[in-house]
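Apart from one protein chain that is not included, each protein chain of the complex appears where it belongs.
In this document, chain identifiers A, B and C correspond to the written order of the chains, with residue numbering beginning at 1 in each.
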Amino acid sequence: MIVILKHSTTEEKRNQLISWLKRQGVDVHVSVGEYQTVLGMVGNTDMIDKELVASLDIVDSVKVVTDPFKCCNRKFHPDDSVISVGDVKIGGGNFCMIAGPCSVESEEQIVSVAKSVKAAGAGLLRGGAFKPRTSPYDFQGLKATGLELLKIARQETGLPIVTEVMGTADLHLFEDVDLIQIGARNMQNYDLLREVGKMGKPVLLKRGLANTIKELLMSAEYIMAGGSEDVILCERGIRTFDDYTRNTLDLAVVPVLHELTHLPVIVDPSHATGLARLVRPMALAAAVCGSDGLIIEVHNDPMHALCDGAQSLLPEDYAKLAEEVRKVREVAVR
Amino acid sequence: MIVILKHSTTEEKRNQLISWLKRQGVDVHVSVGEYQTVLGMVGNTDMIDKELVASLDIVDSVKVVTDPFKCCNRKFHPDDSVISVGDVKIGGGNFCMIAGPCSVESEEQIVSVAKSVKAAGAGLLRGGAFKPRTSPYDFQGLKATGLELLKIARQETGLPIVTEVMGTADLHLFEDVDLIQIGARNMQNYDLLREVGKMGKPVLLKRGLANTIKELLMSAEYIMAGGSEDVILCERGIRTFDDYTRNTLDLAVVPVLHELTHLPVIVDPSHATGLARLVRPMALAAAVCGSDGLIIEVHNDPMHALCDGAQSLLPEDYAKLAEEVRKVREVAVR
Amino acid sequence: MIVILKHSTTEEKRNQLISWLKRQGVDVHVSVGEYQTVLGMVGNTDMIDKELVASLDIVDSVKVVTDPFKCCNRKFHPDDSVISVGDVKIGGGNFCMIAGPCSVESEEQIVSVAKSVKAAGAGLLRGGAFKPRTSPYDFQGLKATGLELLKIARQETGLPIVTEVMGTADLHLFEDVDLIQIGARNMQNYDLLREVGKMGKPVLLKRGLANTIKELLMSAEYIMAGGSEDVILCERGIRTFDDYTRNTLDLAVVPVLHELTHLPVIVDPSHATGLARLVRPMALAAAVCGSDGLIIEVHNDPMHALCDGAQSLLPEDYAKLAEEVRKVREVAVR
Partner (left out) sequence: MIVILKHSTTEEKRNQLISWLKRQGVDVHVSVGEYQTVLGMVGNTDMIDKELVASLDIVDSVKVVTDPFKCCNRKFHPDDSVISVGDVKIGGGNFCMIAGPCSVESEEQIVSVAKSVKAAGAGLLRGGAFKPRTSPYDFQGLKATGLELLKIARQETGLPIVTEVMGTADLHLFEDVDLIQIGARNMQNYDLLREVGKMGKPVLLKRGLANTIKELLMSAEYIMAGGSEDVILCERGIRTFDDYTRNTLDLAVVPVLHELTHLPVIVDPSHATGLARLVRPMALAAAVCGSDGLIIEVHNDPMHALCDGAQSLLPEDYAKLAEEVRKVREVAVR
């Protein structure tokens, strides 16, 4: 942590601040320049309120030089994490295709889609049982029943299942889910992050619509501090000012996250774009820029899907896309 | 709901779509133009997936002409809602000053601040017991103990209390809180919204950092659909690309929300700016543009505050500001 | 300028970088910490490419500690600039109301509006002659004729005139304009900034739709480096993701700019909101948070205005608003 003082700072005020900083348990190195004086902290600055220091009259600005994330920081864990979900591995060179409908609607539907995506090479089955909807009047998912139907589809196909949890009150229902998803709107629902972490199961953490990379890593840190080491990060689009697509898929986060953290990073082109015809180009783009997997919505009858039909692929289109993803990765991934 | 078809649409495909729309229970009026055909739906279009229709090959775009929010819509409830919190009224011309520390730290601290802000004319006492923090390693609040200390401060001063709930598991602790706050990061934590709504108590709902006005209203709708009619909306800054202030206070939402909804709207200049010296100008601005109240952080010792000291006012500065707010409102509010 | 090195940096690579930095003409102070080494530059770092250094393998990050703006920096010019436009003064406690139609349409119209706004207390007359329009098919302004009509209105009322220039090819036409406006879309049209600066006349510089405060100041710096010392900054709304208002008026920039620069800061509530009924609340808000003036669109017949009629006030409404602005400033401005 570095504090830049204003030019006008008197020696007395500077010394008061230095004394205060030392009382917080750090050493302070002083370097006097022509227009400002720079104070460098050495030691543990975690307990110092940076914003408070920055707000002082005599302070020009405060620069933080250590990362606030520890467990997920590649500096302290240089090798890629490889996360096991059932028999499937993700990360460290293991690419994973996740697919399934937005919502679980019926046993017939989920088993049928599961078989299709398995045949196309998917490694995990997705399907929403608890659905976060902007409107209280929209379909909210089959809930516990949906979870049971997912387990039937798992039994029929052998595919591990991933599905979203929306609140701590439902967590007991997720004991037998292979990969628990935290949705974008709950990325900073800290109670949920902490409690999910305590379960010790693999977690799929989606980036919020306006969250920074650092905030995403801090939310992973909540889960890991809770007890789980197996967190998969997911880029699914951020909110910007254009409205031709639902969100703006920020693919540069894939290589950036790989620099900052050892955790795997996957991409969701379905929610990012909201349009089935944009899923293919964005999926290929995500595959070649280094993502560790893709989560894609597939439905056997998009025209009758209970939610998000607009962004679902038909099983036959998904199969073609999965094949193309394999081919471009062969060429692009070193 | 209006569907604009592409110029190239064949009559056969158009008729297929019209048949499908009619099967969803609406009437369809067709108007043929030079470059596109427009279909106008009449009837209840709630169950039609607009994004699905928009994604069809033959569709250029879909325009929704009805608001998705009902309970909080001024169209169906033209008069301002006046919300009672203890003996205090908010909305419909009743302006309310809410003040207190970011976090409850000790009995001495919260009682002292409560007395100060009451003397300055505040009508409600705020204080965080459960604190949402970006980092799991930061101070998380005194939790249940903090709630008890708030109640002591209420007893000492008579001020009703407002404090944030972070998860459904803690809701039973909030039965005796006068106004329950939903924080910005939980604005779309739908489980929490629904359960808080069921308590039937007044709720203070903060706008999320990247949420639209419509989404804010839909979240109010969740609470109201749950059973509470008493929701107060709060603008507290949105995320943009500049970093001189923590967030960008969007004051135009105050008059815009007053057009769209009958619910009261207050403003939080402390969290929006993150800097004590910007609280005064932004509080005055919020007061004259029509807000129904202000929620401001006050601390008797900002240099030692356990969190957010940078944005807290000293009690004497708050007293001066409260007086100025009263004066500008006298002039500005018709 | 401070360079934070990665933990893994070898001494050899560190010394190579230090040598390179010294060759750029600065002294380097080295401070070794547990997880990273910090290099502090002393001397003129203007010629060092910060982004290049930041991109090196061994570098974690680079922190810049000096402001890139000089002429407009309050550090080097602590007193408020007071800018004279004709007989009117702006800044340093001098508040200025600027008003007039979006576009000059006819002699009758501009003279009539000029008389109305003068009667209401406006100090300057605005009116567009060259109009920046998103579409080449929209009305582009009366151009040179419009400038002549503005001068007639000036002669009739004595009000100095402000109007926008769109390109260097037209600058010769602006010799007799009192205050030359650079529009938001041209805020980083560096050729135009430089040439306008050379004219030595007062300039009104509008903030771009997605520009930072620092970029706004750097654009003022272009004008000042060109030769004009008289720059007035104008906040007119930034682009965010909501669409109920045209832009998001960022009022906190007013006090923030007053900290960073000695130049006056005014606010344009008409373009920021795009809606006449939001002009009053936003104008009052801007007045009390410390702006040095307001620029507001007024039209005698908004229903027939050739552009931006939606955001124009009628003269009688402007007169009422001007009176209210005076009253709230009396109360709010210390």
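By our rule, a contact is a pair of C-beta atoms (placed from the backbone, for glycine too) under 8 Å apart; a residue touches a chain by one contact, two chains touch by 3 or more.
Small disclaimer: the values here were computed from a predicted structure and weren't measured.
Participant: Sort through A:20, A:137 or A:241 and give me the one touching the missing partner chain.
Facilitator: The missing chain is touched by A:241.
Participant: Return the single residue from C:54, C:152 or C:314 that touches the missing chain.
Facilitator: C:54
Participant: For subunit A, enumerate the residues touching the unshown chain of the complex.
Facilitator: Interface with the chain not displayed, on the subunit A side: 210, 212-213, 238, 240-245, 248-256, 260, 272-273, 277-278, 281-282, 284-290, 324, 327-328, 330-332.
Participant: Under the stated touch rule, tell me which residues of subunit B contact the chain that is not displayed.
Facilitator: Against the missing chain, subunit B presents residues 2, 4, 6-7, 29, 31, 33, 35-36, 38, 40, 42, 60-61, 63, 65-66, 75, 239-241, 243.
Participant: Of the residues in subunit C, which ones touch the absent chain?
Facilitator: 20, 46, 49, 51-55, 68, 70, 132-137, 166-170, 185-186, 188-192, 194, 209-210, 215, 218, 221-222, 225-226, 239, 246, 274-277, 302-303, 305, 307-311
The working rule: only the chains that are shown with their structure count from here on.
Participant: Call it same or different for subunit B and subunit C: same when shared residue numbers make up over half of all numbers used at their interface.
Facilitator: Over half shared, hence same.
Participant: Counting only C-alpha atoms to place each centre, which chain is farthest from subunit B?
Facilitator: Farthest chain from subunit B, going by C-alpha centroids: C.
Participant: Through what angle, between 0 and 180°, must subunit A be rotated so its C-alpha atoms fit those of subunit B, rounded to a multiple of 5?
Facilitator: That pair's rotation angle lands at 180 degrees.
Participant: Need the CA-centroid distance for the pair subunit A / subunit C, whole Å please.
Facilitator: That pair's centroid distance is 38 Å.
Participant: If you average the Cα atoms of subunit A and of subunit B to get two centres, how far apart are those centres in Å?
Facilitator: Using C-alpha averages as centres, the distance is 26 Å.
Participant: Which residue numbers or ranges of subunit B touch two or more of the other chains?
Facilitator: In subunit B, 210, 277 touch at least two other chains.
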